[in-house]
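Here's the structure, in structure tokens; my notes come after.
The complex is shown incomplete by one protein chain, all other protein chains being positioned as in the whole.
A and B label the chains in the order they appear, each numbered from 1.
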Amino acid sequence: MDIIVCVKYVPETAEAEIKIDSTGKAIEKTGLVFDINEWDDYALEEAVLLKEKLGGTVTAITIGSEDSDAVLRKCLARGADDAIRLTDPQFEGSDGYAIAKILSKVIKNLPFSLILTGAQASDDGYATVGPILATLLGIPHATMVKKIELDDGVAKVNRELEGGLEEIAEITLPAVLAVQTGINEPRYVSIMGTRKAMKKEIKILGLADVGLSENEVGETGSWIKTEKMYVPPVEKQAEFLNGSPEEIAAKIAEILKTKGLI
Amino acid sequence: MHFELTEEQKYIKAAAREFAEGEFQPEVAREFDQKHEFPRAIYKKAAKLGFIGCYFDEKYSGQGLGLLENVLMEEEFCRVDSTLGSAMFAGLFGSDLILKYGTEAQKIEYLPKSAQGEWVSAGAFTEPAHGSDVTVMDTVAMRDGDEYVINGAKTMITNAPIADYAVVLCQTDPEARHKGQSLFIVKKGASGFDSNELTGKMGIRASLLGEYSFSDVRVPKEALLGEENKGFYHFMEFIDVGRINVAAQSVGMAQGALERALKYAKQREQFGRPLADFQVIQHKLADMALDIESARLLTYKAAWHVDQGKIIPKWACMAKTLATTNAMRVISEAMQIFGGYGYLADYDIERYYRDIRISAIYEGTTEIQKNVVARILLRE
Partner (left out) sequence: MTEIFVLTEHRQGQIRDITFEMLSKGRELAGKTNTELTAVLLGKEVKNHAKTLQDYAKRVLLVEDTQLENFNSDAYQKVLSSLIKEHKPLLTLMGHTSFGVELAPSLAVSLDTPLATDCIDLEFEGETLTVIRQMYGGKVNVKAVLRKAESYIVTVRQATFPVEKEAPMNGEIVEVPSPLSEEIAKKRFVKYVLPPPGGVDITAAEVLIGIGRGIKDGSNIPPVEELAKTLGGALACSRPIVDKGWLPNGCQVGSSGKTVKPKFYLALGISGAFQHVLGMKSSDVIIAVNKDPKAPIFGVADYAVVEDLFKIVPPLKSKIEELKR
């Protein structure tokens, strides 16, 4: 079973202070810590688990600048066999569609029975790359995947629906499965893995190698283009409870009391 | 001259950081600090991932890396948490002596289990009457046929209450002082070999401290580690490396304290502005960074020499002195920046403050380090 996993290097923003940069179209990236996209982390783990069970190879692919080698090294250290980075100044500004086009051009020349992506990326949240990639490759897909069982050329998957409900679907391989968080427990990077990863070469391909024209990638090759970025307006102004932790606790307790909950 | 870590070293550092951030939650650390307990489960996890004994050969379940890589891991672990971070490297204390001087049989018996986190070890040198001065030991090992018989006592021994084996420095020729000392590996459960815990430790409470007593403990002659009557010299080489490890842990703890102080200084407001706006605080932060970076450089230098095959006592002692002294100052300043809150357990600075203190005492006190440096300077 040869598996391809598409990963993205994204800034961790849940706890960070975010500032919009001078172009007004992106955030200030300096000072932010980058790591593998949370959903991709699960996708990678799933790929490695499947490989450990069934044999075969795992190839990790990312689109990004040199910095994102870090995410590929992480994949290699965690069990991927090969890594490819697609990079070109022209790729800048690509949306999910353009990204999927670039990926599909490279992937179609690789051997694979399964492609795993994250269900979405924590930065732009498009949730489109997996299904677009599948469509461009002419193979079926499933998103929000929470469980994968492979049997005789068919993937039996649990898809997460709303409200805690799941559906089971059968997909004929080769296919793209976009993985939801919680499908497994991603492992730590080990020292053994790190050392192995360092001995591997990351294959680097640019626009020309990919076989796309300038117009097909970046902003011009995209469906959607950012006009401006801004801090969301406050819809409801919460009342801030200030003071020492004890004082705050007293205020919360008071609120509970007036509500008749104590 | 080259001041960059290799790519591999950078990734090793990142891996250590990721593990520490995942496992060393402050609440977990506070709990171990309060319970005075060794974090076995976390230790085993770290070992399984290759963080323990990374400089052991691969055939002994190590990673075949160098001391510098170990230094980087120690730094990252202690930066994330002083208590749990330092405990991770205490687990295999003493086993380096087997790596360096052991017979193949000894290596195969002890090293893999140590590197895999299955066994915890102790290095027993200090005695009630001999701390800084180990030139003569009251613990004696006398040859009796194919065995040695050990009698005596050791105190302030890390892991003594839980260790699966201990490397013990004994006097084998009582007349010859340091030229008559030898090392022995003594296994837990040996008849006449007992331990008990020493409680009330100020810091590093996730590693346990205890004392050993030996009363007619019989060990086979195969338990002799290294050359007979060369124990003192073996120990000296060992402790030089240990000193670099202490330096690395100190740099890590100081770095962790600085990062916490930086964050706090930006958040906390007094007199209508963040603490970080006061020049006094800014200079404190700058001094802290200076203290750390200088110590780090000297520590790396000392470790690098070891990896080149040269254990240079001067660098080891200098690194330990500078790193521990600076780290104590940095952490003290971090507490100052935290004001009264730093003195309370919630912000962990108080724990760092307690944890760093030992580093100026064990593996040779600062005074002893300076004695060594001075002796070398005067001789050179």
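Keep this in mind: a contact is a pair of C-beta atoms (placed from the backbone, for glycine too) under 8 Å apart; a residue touches a chain by one contact, two chains touch by 3 or more.
Fair warning: this is a prediction, and the values are worked out from it, not measured in the lab.
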*What are the shown chains that the omitted chain is in contact with?*
A, B
*Selected residue (touches chain absent from view) among A:54, A:208 or A:249*: A:249
_For review purposes, identify every residue of subunit A that touches the missing chain, sorted by number._
11, 13-15, 17-18, 20, 27, 96-97, 119, 122-128, 130-132, 134-136, 139-144, 156, 158-172, 175, 181-182, 185, 222-232, 234-236, 238-241, 245-246, 248-253, 255-257, 259, 261-262
*Could I get the residues of subunit B that touch the absent chain, sorted low to high?*
25-28, 31, 346
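Everything that follows uses one rule, which is that only the chains that are shown with their structure count from here on.
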*Quick one: which bits of subunit B touch subunit A in the complex? Just the residue numbers, please.*
7-8, 11-12, 14-15, 18-19, 22, 48-51, 54, 63, 65
_In the complex with subunit B, residue positions of subunit A that touch it_ = 70, 73, 77, 188-195, 197-198
